[in-house]
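Take this structure, written in structure tokens, and hold onto it; I'll ask about it next.
With one protein chain held back, the other chains of the complex are shown just where they sit.
Every chain is named by a letter (A, B and C) in the order it is written, and numbering of its residues begins at 1.
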Amino acid sequence: MTYHKTPIRYGMVGGGKTGGIGKVHRTSAEMFDHFKLCAGVFSSNPEVSLESALEWGVSPDRNYRTYEEMTEKESARQDGIQAVVITTPNHLHGGPIKSSISRGIHVICDKPLTISLDEAREIQDIVQRSDRVFMMTYCYSGYPLVREAKARIQRGDIGQIKMIKVEYPQGHLATPIEETGLKTFEWRTDPARSGQGGTIADIGSHAFHMLRYVSGLKVRSVSAELSSFIKTRRVDDNAIVNLRMENDAIGLIWVSQAAIGHENSLNFKVYGDQGSLEWSHTDPSKIWLYQLNKPKQLITRGSAETTFEAQRATHVPAGHPEGYYEAFANLYLEAARAIYSVDNRKAIPSEVDYPGIEDGFEGMAFIDASLESAKRNGAWVDL
Amino acid sequence: MTYHKTPIRYGMVGGGKTGGIGKVHRTSAEMFDHFKLCAGVFSSNPEVSLESALEWGVSPDRNYRTYEEMTEKESARQDGIQAVVITTPNHLHGGPIKSSISRGIHVICDKPLTISLDEAREIQDIVQRSDRVFMMTYCYSGYPLVREAKARIQRGDIGQIKMIKVEYPQGHLATPIEETGLKTFEWRTDPARSGQGGTIADIGSHAFHMLRYVSGLKVRSVSAELSSFIKTRRVDDNAIVNLRMENDAIGLIWVSQAAIGHENSLNFKVYGDQGSLEWSHTDPSKIWLYQLNKPKQLITRGSAETTFEAQRATHVPAGHPEGYYEAFANLYLEAARAIYSVDNRKAIPSEVDYPGIEDGFEGMAFIDASLESAKRNGAWVDL
Amino acid sequence: MTYHKTPIRYGMVGGGKTGGIGKVHRTSAEMFDHFKLCAGVFSSNPEVSLESALEWGVSPDRNYRTYEEMTEKESARQDGIQAVVITTPNHLHGGPIKSSISRGIHVICDKPLTISLDEAREIQDIVQRSDRVFMMTYCYSGYPLVREAKARIQRGDIGQIKMIKVEYPQGHLATPIEETGLKTFEWRTDPARSGQGGTIADIGSHAFHMLRYVSGLKVRSVSAELSSFIKTRRVDDNAIVNLRMENDAIGLIWVSQAAIGHENSLNFKVYGDQGSLEWSHTDPSKIWLYQLNKPKQLITRGSAETTFEAQRATHVPAGHPEGYYEAFANLYLEAARAIYSVDNRKAIPSEVDYPGIEDGFEGMAFIDASLESAKRNGAWVDL
Partner (left out) sequence: MTYHKTPIRYGMVGGGKTGGIGKVHRTSAEMFDHFKLCAGVFSSNPEVSLESALEWGVSPDRNYRTYEEMTEKESARQDGIQAVVITTPNHLHGGPIKSSISRGIHVICDKPLTISLDEAREIQDIVQRSDRVFMMTYCYSGYPLVREAKARIQRGDIGQIKMIKVEYPQGHLATPIEETGLKTFEWRTDPARSGQGGTIADIGSHAFHMLRYVSGLKVRSVSAELSSFIKTRRVDDNAIVNLRMENDAIGLIWVSQAAIGHENSLNFKVYGDQGSLEWSHTDPSKIWLYQLNKPKQLITRGSAETTFEAQRATHVPAGHPEGYYEAFANLYLEAARAIYSVDNRKAIPSEVDYPGIEDGFEGMAFIDASLESAKRNGAWVDL
């Protein structure tokens, strides 16, 4: 999938040069010419914000102090931003979303949606009543072979799903690193800014989205065991969640940020009554397909046997690795097509595929139900 | 570890030539000259039993009709069997165990111990009151690198354990194969012969033993989700069990016999506060060791850095694969040393390491608690 | 390594929208804001060239008919291109190189340098007499872990090199695909346009550069066995080359484009007297390090133990895959720093690391000597 239109003009909230996530969004948004950064409130620190603007070619007069200022002024310009990208801490998502939507600006928002289910519901209502494009950057669904997995499951390659297992272990919180004063770890382990959930929110939301995206099955209820391997930590850093889903399928999610040895090892395995299928972020251009009474198959990105859904998200030939930027860029490519269609009063093409507000809300419901279940000693809680 | 003594004379109950498990036990028991088959009740079918005896060089007069006959007559012989190996279906373990112990014959018994917790308790009492050697063939603890993992954890390579995860997926029950009339699948899915537990008993017992063996931690309580992916199946074929253990460690066990694509994929990962460690039966001569701020290490069987515990269970040089027979033989080598010591009124050397009656009983308690928890919708049940 | 300067203005020769290589160069050159496309002769087909210009935001008046026109007119502009990127078939490299250098334009050229050793020598002379930056896009040296390997070898991690083995198998020429009329395969198997060497030139040049780059050792002589697995093919599609190097080290290169099952499996293994080291393009963010009497180590991109040389080429955190674009972009980042320095009359910083004209010439000498050796039945031929 390449993008051959005038790039979409966008602004950022958060993502300034002192953090890492801004580079990821900006590089991914622009690497195939689909978006162009034009404005921003890059940091709560005005100096950092200005420096970021200058470094990234944003005109100083479009470097704003607040998101309200940005949405107001940009929406008044002929060449104002069409979309906003929000990469602030979780408790600061809601404001810019509402402000942008109300000014007719499309929204691209980092996960999770916000820090409380109530606000999530409110945001969902606002977004659903508007005609604006809203994308959650559940970036792992941008990998071509994740899409391959989904497409193959949908067409029946493994039959009816019996179980799906999603794991997402990381190790960078295996020590009390938040006590060193590093900002990114500080807010992520502070319930006031990150929400009551720690790991269950930060990456549990990714794991849950992956489970939903790949299986296509709704989740009915969850039973959760949340732990803090670091005793002084104010939020969970490890979570095991059992899930009961539609069609009697079951699910198992394990996420951890205190599992030494893992860098960013998201992976899933889906078991059906005719076969099974595996993908791992540690080797993201492959899936394993096992079918009853057939040899084990390895499907690789770019190979002839891949589906249309994988091929349209593939950029370089087979054997040439693609990475995190390319996967993230695929989400932005989808958003670009959606925004282009909407802004040109056309229907969004059916193959356009990105996580929307429902995914954002469901993720919040998952976090909420898991926290509730954990408080009730693992009792099953409906979503 | 080689064995340079007169082989231990043993008899078998079950394991006749029409099944597969007899070959495994016999080959493993004898491959390093540590045991010698002398008698048996190889099958409930007298013809099969006699043929097995003849084929395996057992004198026809030592091919018995019942285990009672065998233990009575053999215990009266000067050259009678010193040990019995029991490989019958689970509900037929208790009889031969009690009969053997009462006649002064050592016992080697396949897992799980029996089909009810009550009988397990009774057997445990009998065994504990006797001075006979009793080994459960939890064979996976015979792999040198499993012992390496245990030894390294004990010496502190990964610090204090926070979590242990054991998975044991197989795929051979992914279809209703018991309906085809195959004997081995028939009894394993029949609650009367196999016990109320299906997969939770058959391989859940292995997974639980592995968790206990490697971590050295006691399990306090479990919360289980048992499923039958095959709707007509009378026992579970998939089980997810959460565990709470000593020292606030948590555990997660997933076992399945309906997970297409897996052949016999037992594996564990142990996470401590200083490091983690992984082993998989799909590549059994390796462990991965991850330690805070150190390069990832791969430890291979036979290499200089392995521990004494691994080296004494290693038979061929590094780079030469060892398999299931060798692991199983290692258990038999341990049993041989124990029996030799007892029969010669010597203390069993401290390094001798095999699963005993307590492991057998604990396995039954785990199965029982898991079944109870599943009945109560995943409530936490103490072991 | 990020790039925070005004982007370098560049033009392209070749790389139009109907081929694939243009997208690779353009995306890589621009993804971190280090280059900006301003002009081009994108195709010998004027229509394709114009369409490419329009699609990529190049002003139509800077879409030229010939490279001579481009270098002449651009060098006369205040805002003219500073560099040219050449991605034409091999026999069309020389012209634009010479024209650009003579007009003071820096050159970035795809591999191999040209199709004959004589022209290579002529080009080398021209480049060496000028003060222009010249980069060959031996892109695989842009992978952070390839640089890790080089840095570790230089600091002595594996002692003195005894042998280096480089393999580069691909499978896409396993059928006579050039007979289907596909343009990219046609010219690559046509001696007039690609040179006498087929695979030995096309990817043998990559393999040779990798061997030289990683080992740092000069090659004295080669003995080559060239084959055409496809009998009707006019050039080799498989080559085995033995090498004798400085310090009595030996080398072995195997390259193939007719090896079914391989997509783009460049890999190397370097053996020293104290250790060895492996890298593979199929898993490019890792190297294996083996040292005498030490556990096997896996070094991963982004981890704490990586060298400065790897870290400065790393863009996303450990566990987040990087791919071909990022590696390619790393070369462009190096070129950008070199060009920026030269254009600002500053010394190029010592850590700047990219393949230059000597690498281009040596690659040609390797191809030439291999062809000569093959003609002489594998006789050793000096480079």
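Simple rule for what comes next: a contact is a pair of C-beta atoms (placed from the backbone, for glycine too) under 8 Å apart; a residue touches a chain by one contact, two chains touch by 3 or more.
Because the structure is a prediction, the values reported are computed rather than measured.
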item	value
Candidate in contact with the missing chain, chosen from B:M31, B:I126, B:A151 or B:L292	B:M31
Contacting the left-out chain in the complete assembly, out of C:S52, C:T114, C:S141 or C:S276	C:S276
Contact partner of the left-out chain, one of C:I108, C:I123, C:A149 or C:A259	C:A259
Contact partner of the left-out chain, one of B:P112, B:G204, B:G251 or B:P284	B:P284
Residues of chain C (touch criterion as defined above) contacting the omitted chain	158, 162-163, 165, 171, 174-175, 223, 225, 227, 229, 238, 240, 242, 250, 252, 254, 256, 258-261, 271-276, 278, 288, 290-292, 296, 377-378, 380
Positions on chain A where the hidden chain makes contact	289, 293-300, 303-305
Positions on chain B where the hidden chain makes contact	2, 4, 20, 23-24, 27, 30-33, 55-57, 170, 262-265, 281-284, 300, 302-303, 315-326
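FYI, only the chains that are shown with their structure count from here on.
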item	value
Copies chain C and chain A - interface residue numbers shared by over half, same or different	same
Farthest chain relative to chain C (centres taken as mean CA coordinates)	B
Distance from chain C to chain B - Cα centre to Cα centre, in angstrom	56
Mean-CA-position distance for chain B and chain A (Å)	44
Chain A-chain C separation of Cα centroids, rounded to whole Å	35
Junction residues of chain C - those touching two or more other chains	300, 303
